[in-house]
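Notes follow the structure.
Note that this complex is displayed minus one protein chain, with the remaining chains in position.
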Amino acid sequence: MNQYPMTVSFTLNGEKRTFATAPGENLLDLLRRSGLRGTKFGCGQGTCGACTVLLDGRAVNACLLFVGQVEGREVCTIESVGSFDKSSEIQQELIDGSAVQCGYCIPGIVMSATALMKAETKYDDEIVREYMDGNICRCTGYEKIWGALRRVLDRREASLAKVEGSGSKS
Amino acid sequence: MGNDPKNFKQVNHSVTKVDARQLALGKDSYVADFAPANALVVKMLWSPHPHARIVSLDVSEAEKMPGVKAVLWHGNVPRIAHCTAGQGFPEPSPYDTFMFDTKVRFVGDRVAAVAAESAEQAEAAVAAIKVEYELLKPVLSIDEAMAPDAPIIHDEPEAHVPIPIPYDPKTNLVARVACEAGDFEKGMKEADFAFDDTYETPYAQACPIEPYTSLAQLDSSGRIVITTSTQVPFHCRRIVARTLDVPVQKVRVIKPRIGGGFGCKQEVLLEDVVAMFALRTGRPVLWQFTREETFRTGRTRHPMRVRIRAGVKKDGTITALGMDCWNNTGAYGGHGLTVVSCSGSKVLPLYRCENIHFDGKVLYTNLPVGGAYRGFGATQAFFAMESTIEQMAEAIGMDPMEFRQKNHIKSGEGSPIFAALGEGKEGVPMTVGSNALAECIVKGAEEVGWKNRTDWRSKSGRYRRGIGMACLMQGSSIPHIDMGGAWIKINDDASFNLMFGATDIGTGADTVLAQIAAEELATTVDKIIVYASDTDLTPFDVGAYASSTTYLSGEAVRKAAAEAKRQLLASGAEMLNLPVETLHCEDSAVQNADGSKKVSYADIAAYTLYQKNQYQIFGTASHITEKSPPPFAAHFAEIEVDTWTGFIRVLNYISTIDCGTAINPALCEGQTEGGTLNGISYALTEEYIFRNGRMTNPSFADYHIYSMRDRPPIKAILVPSYEETGPFGAKSVSEICINGPAPVFANAIYNATGARIREFPFTPERVLNAIKAVKREA
Partner (left out) sequence: MKLCEFIRPTSLSEARDKLRELGPQGMALAGGTALHFLQDQTTRRAVDITRLGLSFIRKEGDFYVVGATTPLADIQRYRAPDWTLHEVCRRIATHQVRNISTIGGNICRVFPWADLPVVLLALDARMVVFSDKEEEIVSDEFFDGQPTQRFADGSLLTAVKVPLLRAHQGFGVVKVSRNSAAFSLVTMAVSLELDGEVIKTVRVAAGGAVPFPRRLPTVEAALVGREAKSEVFREAATKADSDVSWRGRESLSPDYVRQLAEVSLHDALERAVSFARARNA
């Protein structure tokens, strides 16, 4: 009996890939058995956010998606976000801001924040809370995570405003 | 120099957590990340009944199912009584557990396990196991457990406690611990106002985001290597060896990064099963709990009933303090005695009183099993204590903050409780050294705006605001019981391998211990390579519990580093040809007083490893503690109560703490903020909801912990003190903060509405009913 009787093709971290899978397999299991283990299992029910990945740029729970649902689409995981040589701005602020305690939620936090930065240009507190409400952290009380995100988002908002400002002058 | 905090170069600085980058990048770090592709997957058949005898169990069909490699059940494993709680040995907890038993004692107890090639195959095989149960009457509350004709939950002849403490399973009594100081009844008679109230605290689960996970495999020599999400690798090795009836020598336990523990992983719940499967199949075996299993079978906070009898004089003197606790330990007794002991020992000493009574009973029920959970008994008792203190202040017409300031324990003072209550034996007499509680109170009060607090009787309207406070203490390690070991060696480039048994479960302990080593060695944290918690490669440590790692293991690390430093100085003296007494270590070098003569650690390493009189510079040390110095805290909050619905909004929460020297201030704040938020949701929204002994809400959809969207503003304020007995003045930080929110909110609800609530979580219904009761009284 073939455990993985169907194939699904999608772009994974910028690379077109084809995977053998099963109709009932979820994206989290596929990613982890394919060596992308930065995406974590926390609940399997879409309630904790440890398995957050980007699907066409939006944060989603990999544990809730059948692999079949991502056919032809673009999936980004934490492995595409940073490296030892070059962490993303969000990762760097989380590291510098002592926001990483047990760290199990952090890849998911990074992915949600990355989606927020891509999708929006204004980052008032309410928007940030709404984008981040699917990532549970039990260690930090969120204060340090919040601080790290705020610093990144404030800088980005300021630089976007500057670009806009200079654009309107010219 | 040395002990003056201003001179610290490595400790008392918020250095970057040593593992932060690998975790933020999502590199392989946690147990499941290390599972080989060919690992078998375990699924367990759990008991659906709270209390039943297994009349027959047939696994024959399951064994033949596709992909199934082995099935474990009571018919094919050793029957060895043990205790799953990871505690000092011999444990102050009953040996009342078997790998598999012929009786099930709670919904979520083990029945039989399957190891198969895939999760689906294992699940299918579990569904094919046939069990016939004889249902027994379940015991679903401590009152039912104490009833004269109560069913006996542990009727197996093997159940016993390995140390001489009261244990009477025929009456469902797991343990009892009592003590008295002064003359309690006399103290009650001397009081102008007497109090006698009973409080109830609920179940809760720690909810680490990484569920319990264990991986076992046989190495090439046939030894069992267990990589596991544990707080207690060394206890785990001992307990697994006992349960499997193999020598300790045959077992190696490795703790990788851990995705949170908070106490619930101070328990051996999976390791015996994966190890047994590895032995039986020769294959790597992975078992990861689902979230539902983590709620049902994972360890919980013991629910407790606390009766406080107390008396106060009009002048504010507390004449008597009495605490009776009934601790529901669920189906198994691990941590039962020690949790209730801490209800007394970590709470009663906070206020001066000569006449003290304590009586703690621990009872079996057919409910989920209690275990270690941050706060460990103090959480439960502080709710009762700090609610009582508030009522005392009100009775004598004193501001509750002033009443606390008048009565709380000060530096240089002791308490008869310290000597009377230990963990499974008598405690250790102690006077309090460092103590910045007075300053904690002042700073917190200022931050919350305590002076603007008004009486509840002046408040009206639908939304009413209230301010509440609580004072707290905890301990730092278990004196004369806990031990931590460390060793450190130098490498060619003057980097150091620091190895210890202490167990970083996400707290930042590896970083804190590296800072301590770097400070002692006069080098920098980036020169320290930490490797910890591997029973083959690192020295022993009891593990991550009892607020001990910084204070206990930290001192072991400091002593090991001091020994390495002694060797560095000796070799440096040889190289410089100067008397060792004239030299000191500074900036990774050995030098004379004015720095005119110096030799770098790298040169010393080259000399001692390669050039002359070669030897390995290597420090090793162990540490036990004489004291358990309490950290202190004062918590404050302002809340808003919707008096139409009973919903509470937290407007502001202030969490001050005196943890001695904060070795890493940012991590100390992080501990305080995280523990406080956990305490907030425990007080307001977390609930185990039962139907016939079965928890009905085992998911994050129905068990409400807070997201970034729910979080109220929390301000952590570190108030420094210097604990002479701790490494560089440090004591503990991690547990105390979770104890505050329940009493703080109880007192704030009272201040907003006049409603005194003695049971939490403060569900909107409880709050609304209490408000209505106030109106009826009025």
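In order of appearance the chains are A and B, and numbering begins at 1 in each one.
The criterion applied here is as follows: contacts are C-beta pairs under 8 Å (C-beta built on N, C-alpha and C of every residue); 3 or more make two chains touch, one makes a residue touch a chain.
Values in this document were obtained by computation on a predicted structure and should not be read as measured data.
Only one residue from B:707, B:725, B:739 or B:753 touches the chain missing from this view: B:707.
Check B:102, B:620 or B:763 against the missing chain and you find that the one touching it is B:763.
Note that of A:81, A:110 or A:132, the residue touching the chain absent from this view is A:132.
Touching the missing chain, out of A:47, A:101 or A:140, is residue A:47.
In the full complex, chain A touches the omitted chain through residues 6, 23-24, 44-47, 49, 52, 55, 58-61, 64-66, 68-69, 71, 112, 130-134. Against the chain not displayed here, chain B makes contact via residues 644-647, 681, 685, 687, 689, 697, 701-702, 704-707, 709-710, 763-765, 768-769.
We adopt the following convention: only the chains that are shown with their structure count from here on.
Centroids built from CA atoms put chain B at 31 Å from chain A. For chain A in complex with chain B, the residues that touch the partner chain are 1, 3, 32-33, 37-45, 47-48, 50, 77-79, 81-84, 87, 91, 94-107, 110, 128-130, 132-146. Within the complex formed with chain A, the chain B residues making contact are 14, 16-17, 19-21, 23-30, 32-33, 37, 66, 118, 206-211, 257-260, 262, 288, 290-291, 505-508, 664, 666-667, 669-670, 672-678, 699-701, 705-711, 714, 716.
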